[in-house]
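Below is one structure, written out as structure tokens; comments come after it.
Every protein chain of the complex appears in place save one, which is left out.
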Amino acid sequence: MDKYREKAAAIARIGDGATIMVGGFGSPGTPFGLLAELERQGQRDLTIIKNDANEAGIGVSRLIEAGQVRRLITSHIGLNKRVVALMNSGELAVDFHPQGILAEKIRCAGAGCLAFLSDIGLHSEITDPGDVIEWRGRPAKVEAALTADFALLHAERADSVGNLCYRATARNFSPLMAMAADCVIVEAAGQVPAGSIDPDQVHTPGAFVDAVTDADLSDPAYGLMEGRYAP
Amino acid sequence: MDKYREKAAAIARIGDGATIMVGGFGSPGTPFGLLAELERQGQRDLTIIKNDANEAGIGVSRLIEAGQVRRLITSHIGLNKRVVALMNSGELAVDFHPQGILAEKIRCAGAGCLAFLSDIGLHSEITDPGDVIEWRGRPAKVEAALTADFALLHAERADSVGNLCYRATARNFSPLMAMAADCVIVEAAGQVPAGSIDPDQVHTPGAFVDAVTDADLSDPAYGLMEGRYAP
Amino acid sequence: MPPEHLLRRAAREILPGQIVNLGIGLPTQLMAYLAPDADVLIHSENGVLGCGPQATAAEADPRLIDAGGAYIRTRTGASFFDSAVSFAIVRRGRLDLSVMGAFEVDALGNLANWKIPGRFSPGIGGAMELAQKTPRVLVLCTHNDKAGRSKVRRRCTLPLTAERCVSRIITDKAVLDVTAEGLVLREIAAGLTVEALRRDTEAELLIDREPEEF
Partner (left out) sequence: MPPEHLLRRAAREILPGQIVNLGIGLPTQLMAYLAPDADVLIHSENGVLGCGPQATAAEADPRLIDAGGAYIRTRTGASFFDSAVSFAIVRRGRLDLSVMGAFEVDALGNLANWKIPGRFSPGIGGAMELAQKTPRVLVLCTHNDKAGRSKVRRRCTLPLTAERCVSRIITDKAVLDVTAEGLVLREIAAGLTVEALRRDTEAELLIDREPEEF
């Protein structure tokens, strides 16, 4: 059960018009190497599902700036003025969800369920009255499961079976996206032999993973960003 | 933030009529020590939520046999003829759910959601037509979140902040019940200082845990059961 | 035919690279027929991917059982997870194959294996989700019950576990595929005639080529 693949071949499975979940909250967990390959191959009309739009010039922002993305399903893009401008000019469609609801919609698909009922933002402008039902005598918002053709994820370690471990805040949406997407492509900083991850410490079981590729951490996108640390 | 408590005092918070989630799939993960204290204190009219009824003479079965339990919400009780007999005689009310749906109903409450939509068993006799709605042109079953006043859990390790690690198949429902119950009481085989569990390896963050007690593994219920291993 | 023969035949259904759930009873016994280095991961719904064979008393860990309650070993590459993740694997369709027992299975691929009203109703466990959501469901059972009644039926009479979920049925007497036309006989137990098999089978059996022996 060897899931190691060449990066270019793994990304070549993605066609124009695909819906792609991308791990990462800000930079940590963003699969910069997989995204760079997607930029190089040039697939278009993509729908991207990611917590944020990264920052201008890196990660999914590069795909958006290159015109490869038609729609972004996200939670918050406040750290990316270029993407905000593309949204405001109508060049990029953006759907916003509350952050934890976005996470839960992804997980809901991952759990093989259709939707969930929530009271978050029920009476706010984010709720389309058409999504409100009465349930047990009170209103509830139906939040549809959010699935995708692909998930692109960054892991700290992966074994040949596809078991994944994430590190620190690079975990974020990745375990949920691994569950939700039809085809899950992972870049791992460390590829380790099957059996070297304690079964109790696996964050994503290999059943959810289709391909594991190498991550080249020499890309500066994986390093520290200036101005974000204490003086 | 010291969550270590005496077992008797922790269990004394439970009153008659309480709804209690109990971790464990079969024996692994069953908090035998907390259940023994509950049996000793004698609370009555309890509703128990557990995957199974343990086996006759141990775990939740002892509470049921002692008449402390009014209702059992479960998935499968096939390994416990005494509890099946009490169900068949009408002395114990039993609600059955498909195992993964039971897990998901518990997690749904833990995620602060109201219910989820599923197609499992939609056309089978387990589905009450009153729970079926039409959603996006097709029928879906509304599965209500399942909450509880208390959860009683067994962990392999716990620190003073309430961070938990489980071992092997003793994990099962416990992380979900920790999320779902109003008050979460844990027995831990190993109590370790805060800081000694790698933050990446915490299975249940301390935010979900109210009390940590000692587990006395000398109780034979924690040991091997005869006839379950290979000759 | 001894159950060994049935199990050995069924074990051939498990292909390299697959993720497989083995139900309680006969299916679990398939574990003993897999090569120790077989490239498969066995899922157990209580939270293991990568189950190994049953453990001896010396090897057994009281915290490590399969869904049937037997102490097990694990295989290289194993992982543990909670019950929600375990059934996410099932409902999201990440299993390749589920092998399940049956009280009844019918020509439409309907499966009944959880309840006999008035006699046996211990709860559904994980069977409904496994049967409904696994892409390929293999039923493994004796062809006839102790009273000689055919478990392979035109239509199930017991409450269903899931509708139209079964791909293949392997009994001690036959290997049958569920097709749009009905049950097609693929293989027959050595020494059994098609006429004898038909007498023992309530469902109609279709034959599109000479069945092989097994």
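Just so it is clear, A, B and C label the chains in written order, and each chain counts residues from 1 on its own.
The definition used in the following text is that contacts are C-beta pairs under 8 Å (C-beta built on N, C-alpha and C of every residue); 3 or more make two chains touch, one makes a residue touch a chain.
Computed from a predicted model, the values in this text were never measured in an experiment.
Shown chains touched by the undisplayed chain in the intact complex: A, B. Here one chain is not drawn; of A:98, A:139 or A:190, the residue touching it is A:98.
When you scan B:63, B:142 or B:161 for touch with the missing chain, the hit is B:161.
Interface note: of B:113, B:155 or B:211, the residue touching the hidden chain in the full complex is B:113. Contact with the chain not shown here comes from a single listed residue; of A:12, A:66, A:93 or A:168, that residue is A:168. Note that of A:17, A:42, A:67 or A:121, the residue touching the chain absent from this view is A:121.
Mapped onto subunit B, the footprint of the missing chain covers residues 1, 109-113, 159-161, 163, 179-180, 194-195, 197, 199-200, 202, 205-208. As for the chain not pictured, it touches subunit A at residues 25-29, 51, 74-79, 84, 94, 96-104, 106-107, 119-121, 123-126, 156, 167-176, 203, 222-225, 228-231.
Note that in this section only the chains that are shown with their structure count from here on.
With centres computed as the average of Cα coordinates, no chain lies farther from subunit A than C.
A simple rule picks the central chain: find each chain's mean C-alpha point, then take the one closest to the mean of all protein C-alpha atoms, which gives B. Subunit B and subunit C have Cα centroids separated by 29 Å. Centroid to centroid, with C-alpha atoms defining each point, subunit A and subunit B lie 32 Å apart. Residues of subunit A in contact with at least two other chains: 111-113, 199-200.
In subunit C, 48, 80-81, 84, 87-88, 90-91, 133 are the positions where the chain touches two or more neighbouring chains simultaneously.
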